[in-house]
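Only one protein chain is missing; all other protein chains are in place.
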Amino acid sequence: MQPVATTFFFYFLAGLSIVSGIAVILRKNPVHSALALIVTLLAQAGLYLMLYAPFVAGVQIILYAGGIMVLFLFVIMLVNIERSQKEEQFNKQWFAGLLAALALGGLFVFVYVKGPALFQKQTLPIPEQSNTQQIGVMLYGNYMFAFEIASLLLLVAIIGAVVMAKKRI
Amino acid sequence: MSGLKQRYGSGIREASTYLGQNYLVVDSSIIADVLRIFEDEYDFDYCVDITAVHYPKREKQFDVIWILYSFEHNQRVRVKTMIADGDTVPSAVSIWPAANWLEREVYDMFGIRFEGHPDLKRILLPDDWKGHPLRKDYGIIQQDQDWVKANLGIESAQ
Amino acid sequence: MLNYITSYLSSSVTPGQAGNIFWATVYILLVFVGLSLAVISMNWLERKALAHMQVRLGPMRVGPHGLLQPIADALKLLLKEDIIPDGADKLIFWLSPFLVVTTVFTVFIVVPFGPTHAVTDMNIGILFMLGVSSLTVLGIVMAGWASNSHYPLIGSLRSSAQMVSYEIAMGLAVISAVLMTSLHGVGLYGVSASGSGTGTLSMIEIVRAQLEQQTWFVFKFFPLGLIAFVIFAIAMVAESNRAPFDLPEAESELTAGFHTEYSGFRWSLFFLAEYSGMLAVSSIAVTLWLGGWLRPFPNWLSGSTWDLIFSLFPGATFLFLTVVTFLGVRKMPKHPYFRLETFGLAGLGACLGLVALILFIPAVRDRVQDIYWFSIKVAVFMYLYIWYRGTFPRYRFDQLMKVGWKVLLPIGIGVLILTAIAGIVL
Partner (left out) sequence: MSNSVKTEEKTTSATPGTPPHHQPKDPSSYLSHLELGERDQTYLDTDELILNMGPQHPATHGVLRVILKLDGEKVLGTECIIGYLHRGVEKIAENRTYTMFNPYVDRMDYVAAVSNGLGYCEAVEKLLNVEAPPRAKYIRVILTELNRLASHQLWLGTHALDIGAITPLFYTFRDREEILKIFEKYCGARLTTHAFRIGGCQYETYDGFEQDVVKFLDFFTPKIDEYEGLLTTNRIWVDRTKGVGKISAEDCIALGVTGPVLRASGVKWDLRKAQPYAAYPDFEFQIPTGTNGDTYDRYLVRMQEMRQSVRILRQAIGRIPEGPIMAKVPKVMKPPVGEIYHSIEAPKGELGYFIVSDGSTQPYRVRVRPPSFINLQALDVMVRGQLVADVIAVIGTLDIVLGEVDR
């Protein structure tokens, strides 16, 4: 299928993710921040779709927007919003943070300007139909070990969380 | 009964039966002990009811009545004491937890205070209501005008 | 232009795949209208069926047998005062019903009513459906939180916990069905040129796989397919917040759960979303396990005679409805008060008869029977939903979690592993 209005959707989604990303850090109400983060994640899922990576986009929606963010909201609802709204928005590290952000931004600009020289420009032949299958083959073939390590790490995190939540198990 | 009478003598004013029901009139000073003895020694383990009657013409205006029941003997007894307005009665909550709400209701309706009650406050009427309706000097259409005005926003609830 | 419109009619793919925007729009509108109609009729049907289970009549006043009741309800809801609580978070309160409705309706983009009767076919179809429908919980959580009240808050906490945990059992069941698509024919990893018959996430291809393998997945690797299907069928009830898993809106505990503070139009959006959600998950179940649009027994009762007989079913159904309606017309009281209703009912019967006649036309018949079989299967699920509601008490929250995590999840994993083993060994 031929994509429609590619440029428009790219700038739309990119802009959306940036604006909502900024909203995440600027909103005082944590629930609003979380919702803005969801918008960011959804916009990114749209970008993945434009990159012919539908599987990644689907996983992005189902895991991040539908799963993790729901848990985020779940936790945020339990905390005292009154208290967090009175707290200061930025602490004293904001300057260091700004520096880091600027450095990263500079790197991006550098890559964008010098990019064509550094990276060879080529279009990879990505078969949209078998994209999902290829991810599967990669994960369970070439990167089997890394994949298993990652899942083990998650298991450790789960156990840690359970131990933290319950004193007596 | 006779055991009680021996122990307290004049404290037991009257112990008799009317229409097949036993009752006991006890001096208010020993009521706590009497109730405790009924529970401990005579197995009256179930406090059926606590209530009061108002006799405005008497010197001791109130009758406070405990109706007790023993599962073991299948018997009821009414223990009664007389107190004046403003006197307190020892609470029976520590003997029978059931007494909790019953005493609150007596307090609500008659204004009799129970000493040692964990949370003596009104139960059926609003907390800031004035007056105790089951006293004989409380008219049947009487109401707490201020409360009605403040809470319902109307002149009269009648 | 006309050519552009007509050229699609002969194609054998969905308008989305064909890149035909006109027909895609038409399909979207059709799905939207059809869905709304389905929700409305479901509303009437639920009230009637539930009423008859409970020895009462249900709506009887508005129209014959309360047929117009849903319309009256909708009017009432639209005219009702729209209340936004004073302490509510206005923006989120306003946004959440729309979010819920939008996500639920988006899901229907990939629902295959027939080999070409879907708005589009994605190669991540099932993932897309699960993903987007998992966003509805966000709307519910937002609604509960934004209401700024205790009951909605508890309702939304419950619903988020419930949906997240049942999604896992649901996903496992789905994976075992997806696995079945690849366990036939070439290649263990399912890498194949055509993509059909081997591992796929596309809704249409999953149904095609069932056609090629000559079996509905519910019967495949018996009883593995059946168990996976049952897991899904239980989890989907929990996902759509229906009895006996309707804890987020448990009337007796939380008054109305997350939508306690909603009224009028906004409330009706939640209502619409709930019923569309039920339809959505039912269509997933039908697609994955019950052969989607395939007619019954394509393997045993094959041949052109059987094809003809089965293709007459849609028309026959409407003919049956027509007959029932006209019997109802004859039974209407003769009192002049009922004259209008009698005429109305007769009119409805005439319309149904007309539809039946149209459905008997060969060209229409062939195009429509897929949709018919799909809808019938979904309707069975809808009836099950009503039936559950009529018979089951409500689970308690900890028991609900126990069922999800300690029963469905282990069984789901077991079925997944066994399916994989069965696929290699058999």
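For clarity, chains are labelled A, B and C in written order, and residue numbers in each chain start from 1.
Following the convention adopted for this analysis, a contact is a pair of C-beta atoms (placed from the backbone, for glycine too) under 8 Å apart; a residue touches a chain by one contact, two chains touch by 3 or more.
Model, not experiment: these values are computed from the prediction.
Asker: Check each of C:7, C:214 or C:391 against the chain that is not shown and name the one that touches it.
Answerer: Selected residue, touching the omitted chain: C:391.
Asker: Which is it among B:38, B:96 or B:114 that touches the chain not included here?
Answerer: Answer from the full complex: B:96 touches the omitted chain.
Asker: Go through subunit C and note every residue touching the omitted chain.
Answerer: Against the missing chain, subunit C presents residues 50, 53-56, 85-87, 145, 148-150, 153-154, 243-244, 246-247, 250-253, 255, 389-399.
Asker: Touching the missing chain, which residues of subunit B?
Answerer: Interface residues of subunit B facing the absent chain: 18-19, 21, 23, 45-49, 51, 53-54, 65, 67, 71, 74, 76, 78, 96-98, 100-102, 109, 118-119, 122-127, 133-134, 136, 138, 140, 150-151, 153.
Methods note: only the chains that are shown with their structure count from here on.
Asker: Taking each chain's centre as the mean position of its Cα atoms, how many Å separate subunit B from subunit C?
Answerer: Distance between chain centres, rounded to whole Å: 64 Å.
Asker: Taking the mean of the CA coordinates per chain, how far is subunit A from subunit B in Å?
Answerer: Taking the mean C-alpha position of each chain, the two centres sit 69 Å apart.
Asker: Would you pick out the residues of subunit B that each touch at least 2 other chains?
Answerer: As it turns out, subunit B has no residue touching two or more other chains.
Asker: What are the residues of subunit C that contact at least two other chains?
Answerer: Not one residue in subunit C touches at least two other chains.
Asker: Can you tell me which positions in subunit C touch subunit A when the two form their complex?
Answerer: Listed in rising order, the residues are 16-17, 19, 21, 89, 92, 120, 122-124, 127-128, 130-132, 134-135, 137-138, 141-142, 145, 153, 156-157, 160-161, 163-164, 167, 189-191, 195, 199, 201.
Asker: Applying the document's contact rule, which stretches of subunit A touch subunit C when the two form their complex?
Answerer: 1-2, 4, 29, 31-32, 35, 38, 54-55, 57-59, 61-62, 65-67, 69-71, 73-74, 77-78, 128-134, 136-137, 140
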